[in-house]
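Just one protein chain is left out here, and the rest sit where they should.
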Amino acid sequence: MIAYLTNLATLATIFGILAASLNLLIGYAGIFSIAHAVFFGLGAYAGAQLAMLLVPDLLLACLAGGLVAGALSLCLALPALRVRGEYFVAASLGLQMMAVTVFSEAHAVTGGHGGLVGIPLASLLGFDISAPATFLMVCLVVLALMLLVIRLLMRGSFGRGLMAIRDSESAAEAFGKNVARLKTLAVVLGCAMAGVAGVLFAFYMAFVNVESFTLEQSILVMAMVIIGGTATLIGPLVGVLLLLLLPAGLSFLPFIPPTEIGSVQQLIYGLAMALLMIFRPAGLAGQSTGQR
Amino acid sequence: MLQRRIFLLATAAGLAAPGILRAQGSPYVVGTLFPMSGPNAEYGMLFTNAVQLAFEHIKADGMLKRPIDLRAQDSLATPQGGAVGMQKLASVDGAPYVMLGFTGVSKAAAPIGTRSKVMMVNGGGVGPDLAGLSPYFWNVIPLVNQEVKALLPWLQQKSLKRVALIYVDDPLGNSVLEQLRKGLPGVGGELVDTYSVPPAAQQFAAVAAKVRSANPDAVYFASYGAQQSQIIKQLRDNGIRQQLLTYSAGSIPSVLSLPESEGLVYTSQAADWSSAQDPVTQRFVKDWRAKYNSDPSIYHQNYYNAMRLFGLLAQELEKAGTPVNGENLLQTLLKVRQFTFVGGEGTFQDNGTLELPMQINQIHDGRAQKIA
Partner (left out) sequence: MLFLQLLLSGIQTGAIYALTAAGFALIFGATRIFHVAHGATFALAGYAFLACSQAGLPWFVGCLAALLIAVGFGLAMDAFIYRPIQRHEGSFFTVFVAAFGMTIAVQSLIEIGFGRGFAVVDTPLTMARAVVPGLYLADIFWVATGVALVLFILVTLFLERTRAGIGLRALSENPELLRAYGLSSRRLSALAFGLGSALAVPGAVLTAATSGLQPAISAQVMLISLAAAVVGGIGSLRGAALAGLLLGVVENLVISAVDTQWSSAAGFVVLFAFILFRPSGLFGQAVTR
């Protein structure tokens, strides 16, 4: 039981980082990306390759994963600078679909659908950190660091600039904000953080393949942020806990026939998304609606 | 009385971890990790039905002293679903024995199961990299390279020389590609063209047009699940009249019942229901027909065998008075090696696969017939 809880907690922490990084885009910068799993995947592949080819050092791998995801996030920044709203959603969708094809075709780097097997156990500065409890602690520390960075940044001029753009791009421009630079920075930062989450994910699962980085995953993360509450520090974490624990909790219910469990999970998950948007659109942890 | 003795033995041996201790007084927990939702859920249903039948037989025979408690987890047919589900089966349910399927799921679940010393048995995934995945990972299904090899002589005999291949670009598809590329020249054939498709692709009219312009003697497709029916139907609809070939994934009901599947040839492990002599096979076929009013497929056979394997292993352990946990199940399997299964005697190889005789089937009027 302990092992199971540790497992859930580790996954929840990793998804917490992922959701917090997406919140930076959706919540603070108003960039509604549904391609976040792409950067999660880029980080995972980069971290896994580094660990398999050079050293399984978590710090180095996180750096590599963050760098790769951050650098390639310019693919997302480009449309973000040109279009907004529905157009950007569609652009990120296009990016997501192309990336999945690339992931499954670039056998040399990603292993295709077969994925990368045999990712070595993680170490940190020479210490073995692969024990489940230790790894959970490391993930929690990373999450805390990320949240701290987001909090500091959002309190500063960068954050205020971003939120000004989110609320009215033209007004922000009129006040002399460099819209292009701020937006690009937000995208790079958010995607680099997603890359770090990907590295942790790769080490934790010891196996990655393209199926973890599909549109469904992007949608799941997006739902976590939205359901939890955008533009709050705690919101994405609430969303993660809810959406990860919902299926886990459901499978404890004895009266659902085991063969229908999957469909029932999906049904509740879908209905919950719709109902929440009707009755609490700011998310569970969000402030009351109406102002914004 | 007897139960208490086993309990005492276990504690005396100092082996009993908390999970095992709890298991002593309660039923044996056996896990299944199949896709129960999503596009591959049809397989989950197939696998579960087969496990159920074996479960009923074990119960009816009084094979084990204690009841079995089946716990199902949805693998979603994805690695992540596999990892999470396996973790839950291993540590919450405390299952010492888990049946699973699908190559990606198996590869993600194997390290977790190995860590928790859970015996894992695959009867559905045929990716070649499932051989030797972990000492705790066993296949009760011949892997796909064996299947392609079995088909080659038949192709030569029917003088189907020019073969085109449509394959899903994953380890399974790539293995078929490699086997055909290597094997066809040896039987006087050639691989004239290959088309790799994504696992979620649904439109094959364009592929059909390309196949037609390559003009092969036969078309092999290596896919699984719902996509197979779409490939077959769209090839036929678009005027491909050539012989269609595939491997054991083609034996699912949705393919069999598709009118366009008429004449499709697929390989599978030997499963000749009509002339089976041994009582295990006869009973399986009889009860299956009575329960589901149709012939069992090889997946039914494999997962019946997988569940039966647990019964046989646990029976041995009960006889010896040792606790039923993953480690002991594995030791027993390594010791016994050969088991009486549906379809005949099966012997486990060192790389974790089961060597079984193969056969070639053709679909005729919605039923599979053995042709070689």
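For clarity, chains are labelled A and B in written order, and residue numbers in each chain start from 1.
In this section, a residue touches a chain if its C-beta (ideal position, glycine included) is under 8 Å from a C-beta of that chain, and two chains touch if they have at least 3 such contacts.
Please read these numbers as outputs of a predicted model, since none were measured by experiment.
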Touched by the hidden chain, restricted to displayed chains:
A, B
Among B:Gly239, B:Gly321 or B:Pro357, which residue is in contact with the omitted chain in the full complex?
B:Gly239
The listed residue (B:Ala209, B:Ala320, B:Leu334 or B:Ile371) that touches the chain absent from the view is B:Ala209
Out of A:Val83, A:Ala171 or A:Leu245, which residue would touch the omitted chain in the full complex?
A:Val83
For the chain not shown, which residue from B:Asp129, B:Glu147, B:Asp169 or B:Glu316 touches it across the whole complex?
B:Asp169
Hidden-chain contact residue, picked from the options A:Leu59, A:Ala131, A:Leu245 or A:Met277
A:Met277
So which bits of chain A touch the chain we can't see?
26, 32, 78-79, 82-91, 93-95, 97-98, 100-101, 104-105, 169, 215, 219, 222-223, 226-227, 260, 262-267, 269-275, 277-278, 281-282, 289-290, 292
If you put the missing chain back, which residues of chain B would it touch?
37-42, 45, 166, 169, 195-198, 200-210, 212-213, 226-227, 229-230, 233-234, 236-239, 253-254, 258-259
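Criterion: only the chains that are shown with their structure count from here on.
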Within their complex, chain A touches chain B through residues 1-4, 7, 11, 100-101, 104-105, 112-115, 117, 205-209, 211-212, 247-248, 251, 258-263, 265-266
Going by the contact rule at the top, pick out the chain B residues touching chain A in the complex.
35-38, 41, 44-45, 48, 70-74, 76, 78-80, 83-84, 87-88, 90-92, 103-104, 107-108, 111, 116, 127, 129, 168-171, 174, 198-199
